[in-house]
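The complex appears here without one of its protein chains, the remainder shown in place.
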Amino acid sequence: MQQELETYFDRLWPICRSVTGNGLRESLHILRELVPMELVEVPTGTTCFDWTVPREWNIRDAWIETPDGRRIAQFKEHNLHIVNYSIPVNAEMDFEELDKHLHTIPELPDAIPYITSYYADRWGFCLTHNEYRDLPRNGTYKVFIDSTLEPGSLTYGEAVLKGSSDREILFSTYVCHPSMANNELSGPLCQAFLYKALSQMENRRYTYRFVFAPETIGVIAYLSQMGTHLMNHLDAGYVLTCCGDPGDFTYKRSKQKTALCDRVAEHALQYSDRRHRVIPFAVGGSDERQYCSPGFNLPVGSIIRSKYQEYKEYHTSLDNKEFISFAAMEETVELLTEMVRILELNECYENTVQFCEPQLGKRGLYPNHVNPTFNREALHNLLHLLSFADGKTDLIDIAEARNRYALVFEEAIASCREKDIIQ
Amino acid sequence: MQQELETYFDRLWPICRSVTGNGLRESLHILRELVPMELVEVPTGTTCFDWTVPREWNIRDAWIETPDGRRIAQFKEHNLHIVNYSIPVNAEMDFEELDKHLHTIPELPDAIPYITSYYADRWGFCLTHNEYRDLPRNGTYKVFIDSTLEPGSLTYGEAVLKGSSDREILFSTYVCHPSMANNELSGPLCQAFLYKALSQMENRRYTYRFVFAPETIGVIAYLSQMGTHLMNHLDAGYVLTCCGDPGDFTYKRSKQKTALCDRVAEHALQYSDRRHRVIPFAVGGSDERQYCSPGFNLPVGSIIRSKYQEYKEYHTSLDNKEFISFAAMEETVELLTEMVRILELNECYENTVQFCEPQLGKRGLYPNHVNPTFNREALHNLLHLLSFADGKTDLIDIAEARNRYALVFEEAIASCREKDIIQ
Partner (left out) sequence: MQQELETYFDRLWPICRSVTGNGLRESLHILRELVPMELVEVPTGTTCFDWTVPREWNIRDAWIETPDGRRIAQFKEHNLHIVNYSIPVNAEMDFEELDKHLHTIPELPDAIPYITSYYADRWGFCLTHNEYRDLPRNGTYKVFIDSTLEPGSLTYGEAVLKGSSDREILFSTYVCHPSMANNELSGPLCQAFLYKALSQMENRRYTYRFVFAPETIGVIAYLSQMGTHLMNHLDAGYVLTCCGDPGDFTYKRSKQKTALCDRVAEHALQYSDRRHRVIPFAVGGSDERQYCSPGFNLPVGSIIRSKYQEYKEYHTSLDNKEFISFAAMEETVELLTEMVRILELNECYENTVQFCEPQLGKRGLYPNHVNPTFNREALHNLLHLLSFADGKTDLIDIAEARNRYALVFEEAIASCREKDIIQ
C-alpha cells in the first residue's frame, strides 16, 4: 500500500488546489481512479444556509520582479508563494507599497507561509523570511498575478458503498489545500485507501459514505444538499485530517461526547494499544464544525495524528513529503479498518438461553475436564458473551465489561452463531 | 470600600445582639443606612413550624463581685462575659455554687467563650481561664444580672432589588451574635456592601432578596412567612457566614449538590483562580439547615472563608477585629459581585444560524486573512459560543466546555447580540 500511496501523493502534490477551480477538479479526477465518486458542481452564487458559493478562482502564473531584475516568489516554483484567491494584478510599485502584500514567518525563516483570502478581494505573496530580509528597499518592483475570479462552480465528490442496512457511516475529508502534505494530502489519501479496503469487505451491514470536499464552504454546500439525509441515517462519522505523519493519534470527540463514533474510536485506540490521546470537541478544527453545528449536531468525530496548529510546520511549505510517512498513513488506514470491523460487529446480541447458562458441553463448546491447566481465555470470552448477551447491551459494552478489545470476540460470536445460541 | 467597612464595623461591634431584643434592633437600624430594608417584628409566642418565638431578652448590666471586692466579668467591659439570654439574678453565694455558672476554655486561657441558653432558663458568666484560675475559692461572691425576659418580639430585616424577571436570588445572613468579628459581623457587612454594589447595576434580570435575621429561630420565622414564595421563585441562594478573614474561601454546597447556586459558586471560584475548597452540605452549619430542610430543599449554599468550628478563635472573644481584614471583606464582596454577573449572563443562548456556522466575515467579525499569527482567543470564544448556543445549554456549561471563565464570553455575547446572531 505504501508504494501506491506515494505514487498518488507525488501526482497530487504539485497541483494548486483551492476551494474552487481547476486544481480542485483535477485532484478529484485523480482520486477518482481509487474511489468511483460522483462529482457535484455547485454554481457560484448558490446560497447554502448562511453562506454563498464564491466566484471560481483560477491562476496560471505569478511572480515579483525585483529592481535588480530577479524574478522571485514564482508561482511555478511553489504555489504557496501566492495568497490563495489573489485577484489579478500587473503593476509597478516601490517596496513600501509592495510590503503591504508580503507575508513571512520570522520565527521559521526558511518557511513559506500558507495564506488565503477567499471572501475579501486582495492579493499577496508569501516568501521565506530569509528571502524577504534581503530584498532591496529601493527601486521599482514589478508585480504580476495572472489569475481569474469569475462565475463558475465549487466541486466536491461523494461515493457510497451500500450495505444491507440503510444506517450509514460517514468519512469526510477536504481537498482544497495547495502543496502541503500532512494538511492536507494525508486526509484524501487515507480516505481513498480506506474506500479500497472497505469495497473488498463482504457482507457489509452498514452503508458507507465518503465525502471529498473543500473545507468549510465545500462541506456547507454538501450539507445544504445532504444534511437532512444524514440527520435521518447517520450512526457515526469521522473527519480525517492531518493523519499522515508518524505522531501519536489524536481522537477529537463529537459534540455529543459519547456517541457511537466516540465509543468506537476510543475503544479501538485504547484496546489496540495504540499511543493516542482523546480531546473534546472544540471550534479550533475542521469540518466537524459544520457537522456538529447545533442544528445538525451529528455524531461526527475527527481522526488526527499530529494536530493542526500544534506542529510548527503546519500551514507552511515545511509541511512536505519529509514531514509525513507512508508507513504512518498505512497505519491510519489500518486503524480506520479496525474501527469499521468493530462497527460491523457491534450488535446487541441476544443469548437464546436467557435463563441460566446454556450447557456448552452438549454443543462441543466446553472442555471435557475442568482441570487447572487448560486455556481459560477463549472459554471465558464465550461465557462472558453469553452472560451479557441480553439483547440490549452492544458488543463494545460487553467487551469493556471484560476489559477486552471487541475484536477478540469475533471467534466466540462465530461459534455461538454456528450453534444458534445467539441471535 | 475598606474604610467604610471599618467605620460600620466599629459602630456595630460594641452592641450586645441576641436572637431578640434592642441590640438586634439597633444593629438593623445601623445597617439600614446601607440597605433600605423593611423591618419585621414577630411577636413572642408566634408559632413557626415546630418552633415558638421566645420572650424578648434585654440586658442593662451584669457583674460578679469577688470576696475581696473586685468587680469582674463585667457586661460593660465585654458583652461575652454574660451567657446570652441569662435570666436576672441578684444574689450572694460561695464559690462552689457560683462555679456551676462559670464557663472558660482551659485550652485558650486568654479567651472568653461565647455561650447561649435561649430555651432553658439559666444564667451564667464567661471568663478567661486565667482570670478564673485566680479566683478566691473561699468567701462570699455577689452576682448581679440586670436582664429582662418578657413578651416582645423577634426582629428581622428584608430588602428586595427588583429585576426584569420574577425569578429570585437570595442572600441571607445572621445578626444575632454579640461582639465577635468573623462570626458574625462579617456576614451582615459583606451582604450590606453587596447590596450597594447590586443596587448600582443596570438592567438586572434577576430579582435579588436580602435577609438579615437572627440565626435559626429568625430564619425559621422568616421561612414561616416567605417559604412558599421562595419555593415558587428562588433560582439560587447563599448564606453568608464567617466571610471576613483572609483565609481561603470555602463553598458549602446545597443539599441538591448541583443546583444553580452550586454551579455558579464553584465555577466562579475555580475559574477566577481564587484559592478555595468545596465541601458537601452538612448539618454542622448555619441557616442553610433551614433553607435546605427536606420540605423546602431550596437551592441555597454557603459562602465561607475560615470555617466556623475550624478556627480556634471561633465563638470566643479572640474572634475580634484583629482576626479579620477589611481587604478580605472587600474581596468577598468582589467574589459575590462576580457570581451575580455570572447569574445575570447565564442564559441559554440560541444561535440564529443553527445549520452550519454563520459566515462571520460578512458581518465584520472575522479577520480577513487566515494567517498563523493573529490572536485566536477572542475569535474562538465567539465561534465556541455560536457552536454551543443551541438554546438548551446555559453559559456556564458552554464556558466549561471550553475550560474558560464564563465572564470572558461577555464580549462575544455583546458582539453576537449586536449582529443579531444570538438570541
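Each chain gets a letter, A and B, in the order it is written, and its residues are counted from 1.
The definition used in the following text is that a contact is a pair of C-beta atoms (placed from the backbone, for glycine too) under 8 Å apart; a residue touches a chain by one contact, two chains touch by 3 or more.
Treat the numbers as computed from the prediction; the structure is a model and nothing was measured.
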{"item": "Absent-chain contact - pick from B:293, B:320, B:337 or B:352", "value": "B:293"}
{"item": "Which residue of B:44, B:117 or B:272 touches the chain not shown here", "value": "B:117"}
{"item": "Interface residues of subunit A (partner: the chain not displayed)", "value": "350-351, 353-359, 361-362, 368-373, 376, 380, 383-384, 387-391, 401-402"}
{"item": "Contacts of subunit B with the absent chain, listed as residue ranges", "value": "48-51, 83, 103, 105, 113, 115-117, 119-120, 122, 216, 219-220, 223-224, 227, 255, 280-284, 289-290, 292-297, 314-316"}
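Quick note on the criterion: only the chains that are shown with their structure count from here on.
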{"item": "Distance from subunit B to subunit A - Cα centre to Cα centre, in angstrom", "value": "55"}
